[in-house]
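Shown next, in structure tokens, is the structure this report addresses.
As you look at this complex, bear in mind that one protein chain is not there, while each of the others sits in place.
Lettered A and B in written order, each chain numbered from 1.
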Amino acid sequence: MYGRKVKLRLVFISLILVTLILSVYLIIKSLEENVVYFQSPTEIKALGEINNKKIRVGGMVKKNSILVESKDIKFVITDFKNEIIVIYSGAVPNLFSEGKGVVAEGFLNDRKLLLATKILAKHDENYMPPEVKEALEGK
Amino acid sequence: MNIKILPTILILFFCLIFLIFYKGLKNSNIYTPQSYLEIDVPVFVLKSFKKEDEINSKDIFKHDQFYLLNIWASWCVPCRAEHEFLMMLNNNKKIKIIGLNYKDKFDNAKNFIEEMGNPYFINLIDKNGTAAIDWGAYGVPESFLIYQNKVIKKYLGPLNDKSYFEIEEIIK
Partner (left out) sequence: MASLIGYYSLITGLLCSFLIIFFSLNNFNRSDILNKKIVYFTFLQFFLVVVSFFGLILSFVFSDFTNSTVFNHSHTTKPLFYKISGTWGNHEGSLLLWLLVLTLFIFLFLLESKRQPIKYRLLTLLFQQIIIVGFFVFIIKTSNPFSYIFPAPKEGLGLNPILQDPALAIHPPILYLGYVGSSIIFSSALAATTLNYVSKEWAKHVKQWVLVSWIFLTLGILLGSIWAYYELGWGGFWFWDPVENVSLMPWLALTTLLHCILVLEKRLILTSWAIILSIATFTLSMSGTFLVRSGILNSVHTFANDPERGLFILIFLFSLIFLSIFIFLFFHKNENKSKNSFFWFSKETAILINNWFMMYFLSVILIGTIYPIFLEVLSSEKISVGPPFYNKLILPFLIPFLLAMAIGPKLNWIKSDLKNKANLFLFLIISLLLSIFIIRNLSINFLVNTILVTSALYLFFLTLRDFLIMKIKNLSQNLSHFGFSLLILSILFNNIFSSEIITNLKIGESFQSKQFTINFKSVDQKNERNFKAIIGKFEIENNDGTVEVLKPELRIYNQPNIVTSEADIKTNLIRDIFITMNLVQNQEYFNIRYQIKPFMIWIWFSVLIISFGGLISIFKRKHEH
């Protein structure tokens, strides 16, 4: 028979193991649910099916494409190969302007239209977010 | 036994993390804007600031010396920041700076140069931005270091002191 101490230790260790496994499982599961993938307009065009998961689209704001109305803002993101129209109602960052890099987060309506919930711009003198640069370089 | 397994696992684990971070670091190299494209410069015909007649790019890059093609615009904010470096580069006789004025109003561009100084040997007008696309430009500003009709270095974004010294080093 095991002594009381050893038994207690066993219980303790198994308790830790169970908690560990449980928390790792929890973390991985919610990671799967909550990550946002980054894609370029070209990648979106090649997309097989459209699910309603949140994605990020990066590229340049096309020249003369910004149209501001009282409810929302429409513009076009381009990677110089393909384009996608973005409709957004929300606050825009300061660095958002035509000919500049942009990342829009939201849901795809179809391959040509993104309903954005958030627009991001990097807060530094870099004129292009690295994700965008990569997307544009065709990486 | 127990004592030997644990350290091994621990050390292997951290080695793995190190490796992944190390690879991640290599990946982030993509962010630094350098592609070494040994390709011929695109051929284009454009108007310049000074003369009304059009200039063929073959006539510009024909001499045996370094050229820096700089895509700029008066509306472009980082261009102002890099202008200083262009002015400094212009002091070097070994390099000629060719401006490609991208989608700009002529008057604004002229004012910009009067205000900030003119480092450009020739300034070409790319009113609708088609020439810039031929160059594979992503935006403004962007600079291409050219030697013997080949693009040897490409700088995305404004030039800074690092790229300035690099250029000075290359053309030495």
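Basically, a contact is a pair of C-beta atoms (placed from the backbone, for glycine too) under 8 Å apart; a residue touches a chain by one contact, two chains touch by 3 or more.
Everything numeric in this text was worked out from a predicted model, so none of it was measured.
Asker: Going by the contact rule already stated, which one of B:K47, B:R80, B:K110 or B:K127 would touch the omitted chain in the full complex?
Answerer: Answer from the full complex: B:R80 touches the omitted chain.
Asker: At which residues does chain A meet the chain that is not included here?
Answerer: 19, 23, 26-27, 30-31, 33-38, 54, 56, 66-73, 89-98, 120, 122-126, 130-131, 134
Asker: With the missing chain put back, which residues of chain B would touch it? List them for me.
Answerer: Here the touching residues of chain B are 3, 6-7, 10-11, 14, 18, 20-29, 31-32, 77-78, 80-81, 84, 88, 91, 160-161.
Methods note: only the chains that are shown with their structure count from here on.
Asker: Using Cα averages as centroids, what's the distance between chain A and chain B in whole Å?
Answerer: 29
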